[in-house]
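For reference, the structure I am asking about is given below.
One protein chain is absent from this view; the other protein chains keep their places.
Our next item is chain A:
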Amino acid sequence: MIDKFVRSLAEAMDGIRDGSTILMPGFGEVGAPNALLEGLIEQGATNLTLVINSAGRLRVPGRPPNAVARLIEAGRVRKVITSFVRADSVAGDWVRDGTLEAEVIPQGTLAERLRAAGAGIPAFFTPTGAGTLVAEGKEVREYNGRPCVLEEALPGDVALIEAWMADRWGNLTYRESGRNFNPIMAMAGRLTIVQAHHVCDLGQLPANHVHTPGIFVDRVLHLPVGDPVLPR
């Protein structure tokens, strides 16, 4: 019997090694597997490369730093691959000090590099970023009269995923704009670990509505953490 459910955060995080590339979805706090990231802080792996759309959330007085900021503050992240670093953020401070490397790339290129990794495409050409700092050091070729930049697939050693509902095969659904990077990061992770708000019996998820089929998923932890907490 296939059963991908795990019973604890420790079991979910088991075996994540130092030096891993971690794929972390979410747009703002929506669709972000923050509970799994807490588990990663606890688990102890270090020298990590973190792939995340926005590496630095603006500081809000009176609001504690989020899990991403605390992982960075703990000195556990060597590099972020991201589309967005704010100067006034924990990540911004560490980048300015030279203690955190930041590869800042277009959001669509980030998404497509992840999709390519999941789909077995080692690299692709795109016009996005041509003629900008993003293209520096990369091969450029002309297609249809436009300069295009060679971008490489971005696989992860580990993908952390936030789902709305899951079954024991790892079939997943997401909620509204909480889907964002979750399906493509699930595909791009060698070890894909899910936190799910709800779990159900096999066959209960309507097959027409499965967003991520279980082939892309390794472990599922039932964590009914509640709605995302938004600023303002």
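Methods note: a contact is a pair of C-beta atoms (placed from the backbone, for glycine too) under 8 Å apart; a residue touches a chain by one contact, two chains touch by 3 or more; residues count from 1.
Quick note on the criterion: contacts and distances are computed from a predicted model.
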{"item": "Per UniProt record, name of the chain withheld from view [\"Chemotaxis phosphatase CheX\", \"ABC transporter permease\", \"Xanthine dehydrogenase family protein molybdopterin-binding subunit\" or \"3-oxoacid CoA-transferase subunit B\"]", "value": "\"3-oxoacid CoA-transferase subunit B\""}
{"item": "Sole residue of A:43, A:66 or A:107 that reaches the chain not shown, by the stated touch rule", "value": "A:107"}
{"item": "Residue of A:95, A:163 or A:217 touching the missing chain in the full complex", "value": "A:95"}
{"item": "Missing-partner contacts on chain A, residue numbers", "value": "27-30, 83-88, 92, 95-96, 102, 104-109, 111-112, 114-115, 126-134, 174-184, 211, 227-232"}
